[in-house]
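For reference, the structure is listed below as structure tokens.
Omission of a single protein chain aside, the complex is shown with its protein chains in their original locations.
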Amino acid sequence: MTTTDITPVDFDEAIDRYDPVLGIEVHVELGTATKMFDGAPNIFAAEPNTAITPTSLGLPGSLPVVNGKAVEYAIRIGLALNCSIAETCRFARKQYFYPDLTKNFQTSQYDEPIAFDGWVDVELEDGEIVRVEIERAHMEEDAGKNTHVGGATGRIHGATHSQVDYNRAGVPLVEIVTKPIPDTKGRAPEVAAAYVRTLRDIFRALDVSEARMERGNVRADVNVSLRTDPSAPLGTRTETKNVNSFRSIERTVRFEISRQAGLLDAGEQIVQETRHFHEDTGGTSSGRPKSDAEDYRYFPEPDLVPVAPSRAWVEEIRAALPELPAARRRRLLGEWGFSDLEMRDVINAGALDLIEQTVAAGASAQSARKWWMGELARVAKDREVEIEALSITPAQVAELQGLVDGKKINDKIAKQVLGKVLDGAGDPAAIVEAEGLAVVSDDSVLTSAVDQAIADNPDVVAKIQGGKVQAIGALIGPIMKATRGQADAGRVREIIMDKLGVS
Amino acid sequence: MLSPDIIRRSAAAQAAALHAGETSSEELTRAHLDRIAAVDDDLNAFLHVSEEEALTAARDVDARRAAGEELHALAGVPIAVKDVVVTKGQPTTAGSKILEGWVPPYDATLVEKLRAAGLPILGKTNMDEFAMGSSTETSAYGPTRNPWDPDRIPGGSGGGSAAAVGAYEAPLAIGTDTGGSIRQPGAVTGTVGVKPTYGSVSRYGLIAMASSLDQAGPVTRTVEDSALLHELIAGHDARDSTSLPDPVGAYAEAARRRDVKGLRIGVIEELEGEGFAPEVRARFTESLDQLERAGAEIVRVSCPNFEYALGAYYLIMPSEASSNLAKFDGMRFGLRVIPEDHPTAENVMKATRGAGFGDEVKRRILLGTYALSAGYYDAYYGSAQKVRTLVQRDFAAAFEQVDVLASPTAPTVAFRLGEKIDDPTAMYMNDIATIPANLAGTPGISLPSGLAEDGLPAGIQFLAPARADERLYQVGGALEALLEDAWGGPLLAKAPELAGGAAR
């Protein structure tokens, strides 16, 4: 029997029998204007092999020079994660051959990271706080991008050759490594995702990265090991590489716990290896075993000099740190007057920034929440995307709400307009204008519609005049239909009551 | 009419002739191109000659001069550049098959400076492959021969630059010195070479061998010419993290001072012993006698840790080189060799590197890979970096007693082609006197001390504290004048005429 034949254990059973320990490495691409070691622009989309200098292409003779802004960003991250900032630290060369690596070594930090020994509090969906200890945060450079050609799926297997674009080569990264995260039990998948989400929010608050998961700005390597009980030594871990969404992180942890439990139940050993997560199946598969004794031959990068951030500089950066997400949430909760539950839902939906920006653009907090947590959350769910990935801006939502508040459109039309904005038709006011969706409040138009309705429904008219004022609704329906929903319902009501002489 | 001997003049004298209107840069450049055409088939000092580009640059300088433009002192004087320095639009191979035909899309900083100052670049000079060697025999394009004797090596790795200058193919050349590759070729060809303080000249655009040791510098026939060229190529470069922020010193002024009264010169006891050939030692001693008579004070100093310098060097250099040379893999530039079986990226890299690198490069990459590999780092690379500290301390202690240090540059005169190529350990011994300066980052100069064994030139080396390069030019300029007075002219005048030599 081979290990691949072993059936994964049901997750809850696995948790009953084993104690999972997590370890997470998060890479964040810094949003500097230029790369880590050269002046090539740090941009996401460009023609291949244009955002490069001799240095980012690793041409013979080229040399690196550290981007001071990237160091500042790394220190910001370190401070936000309650780390100590090194008095002096160095870059080192991590040596291995791979076509996306222009020099066949990655310039990274090895035994002297810029930040170390920190922690961050992670809030779970139900409000429970888990403190995650940070081992280190270090600076390094990203690699180029391989496109595999000739295989049926564009994947590496079956490809006949690859094409390499080095635009991403040399983009500054900070890698944040946790200490082993114990005691998460059945919440391990949730803790893993919440931790990465917490970091993502911190990166954005610090303004060090756009931190867009879908662009690979933030990537997580997820380590999972099992042990029989919390007092036992750590088990052998697997490392699932480049898991790029919160949902995938949860699924990875869940799958690995089940898979490893299956192996352990069958008396098998866990192989220390790199694994890959597959979005389609929700499972992981074996990558490269670490058994070929990767010998990275680290040594101090002789083309760079040590980085020794002065204490004055560190304190200056600390003093200028922006409000961090946890503090901001507490503040906004007070400002907006949401209930704890409402606030947690907003945070869990990833809508906090969106609502804040919508409020900043002029909408009330409750109306902003109503849009993002209602209609837009529903659309995001239907389309299986993160809510922030919807093609509508907070300013557009605020504009839409402004139209409602100004009685330009009613709620029903507003939903139609929202759909059009999401489909790329433009800004709400322009759509309303172009498509003639504005509320009809022209009395001459409304009056003739009312007259028609009164003439068509003598029995209803009789009821109203007999004192059943709530029967007015039966007249408003046909009027709204006649005006394609655009009639100002309030004004229609007034006109009817006026005509029928009731009040 | 251009005097045929103009190419034998110093660069400073050629510059003066240009300034005086005695000749034009185009004429001067053409004269050197003619000389190259006449003698280089035999010498093989050049890997590439860029005739058209050099003449275009020369004509441009002539036009600017005619227009009354303010020009650099060396404007219009042609120069040869070691092929380890990248030149936009001109092939750059570093003497290796793996870079055959590669044309860099950018200029090294020092090349930008040469171009901006209006020095026509004659071409690229031969060298040991990736500057790994002391004889220019490891070049993939055949050895360069010594102008004094075609059966002898011109030193290395910069044998091409030294031979080109020594054979009047160029008045000036650029070299690079990682363990002696400027100074040792200077010694065995009767020319002058300077390794500046580490960081004095930008390394941007130098194909790296050992990043913490490499330094570019001038290769010339006179001390003053070296000083002038050093002043031109030195200076802070924001593209090189290890570039010194210091202002450039007044080197030429120091070279012309010719005054050593009260200068304290330390003879390094560890570098004058039995490993040095008798006549090389004799010329060294005579040179010191001249300086003493001129008022210098000669002191003996001990640098006990120099004994370990060669070992430290042959750990640090291969370690850094093994890493620096990893980029030559057949993926982005240069040679790609596709094996018949399983032509995967990994196998193509292996085949390319197997076919593209010569023996010495492979040897050093393997040694460096070994020294950095898990379990050996502390014993080898780590220990070597500590020896580096000890060597620096020896220098610091010595420079408390003296202003400059002196030793013979190389243990022997030029040996015969093939004599040591199969004995790496013997070959490595050539660098025994030059290596300490690279480990410590201190500057050094080599200039001719006279003719030694077999009537071949020997060199004397002076070393100064880091950032005190002026002292080298001061003592070098003074000794050169004293010796030339004694010899009745430059040592190179004693070199045999080369077959096909147009000038006399």
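We just call them A and B in the order they show up, numbering each chain from 1.
Keep in mind that, in the parts below, contacts are C-beta pairs under 8 Å (C-beta built on N, C-alpha and C of every residue); 3 or more make two chains touch, one makes a residue touch a chain.
Operating definition for what follows: contacts and distances are computed from a predicted model.
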item	value
Options "Nitrate transporter", "Molybdate-binding protein ModA", "Aspartyl/glutamyl-tRNA(Asn/Gln) amidotransferase subunit C" or "Succinate dehydrogenase cytochrome b subunit": UniProt name of the undisplayed chain	"Aspartyl/glutamyl-tRNA(Asn/Gln) amidotransferase subunit C"
Hidden partner chain, touching residue among A:V305, A:A326 or A:A425	A:V305
Identified contact with the non-displayed chain, of B:T23, B:N305, B:T409 or B:T434	B:N305
Given B:G295, B:P343, B:G418 or B:P496, the one touching the chain that is not displayed	B:P343
For chain A, the residues touching the chain missing from this view	32-34, 38-41, 47-54, 57, 65-71, 88, 90, 97-99, 104, 146-149, 156, 159-166, 241, 274, 276, 287-288, 295, 297, 300, 302, 304-309
Residue ranges of chain B at the interface with the undisplayed chain	102-106, 197-199, 212-213, 238, 241-242, 244, 305, 307-308, 310-312, 314-315, 322, 326, 329-336, 338-339, 343-351, 353-355, 357, 359, 362-363, 365-367, 369-370, 373, 379-380, 382-390, 392, 424-425, 428, 438-442, 466
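Note that only the chains that are shown with their structure count from here on.
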item	value
Chain A and chain B, separation of their C-alpha mean positions in angstrom	56
Chain A partner contacts - residues on chain B that touch it in the complex	85-86, 92, 94, 99, 102, 104-106, 108, 203-208, 210-212, 238-242, 319-320, 322-323, 326-329, 331-333, 345-346, 349, 369, 372-374, 377, 381
Touch list for chain A against partner chain B, complex	54, 57-66, 93, 95, 97, 99, 102-105, 162, 164, 293, 295, 297-299, 302-305
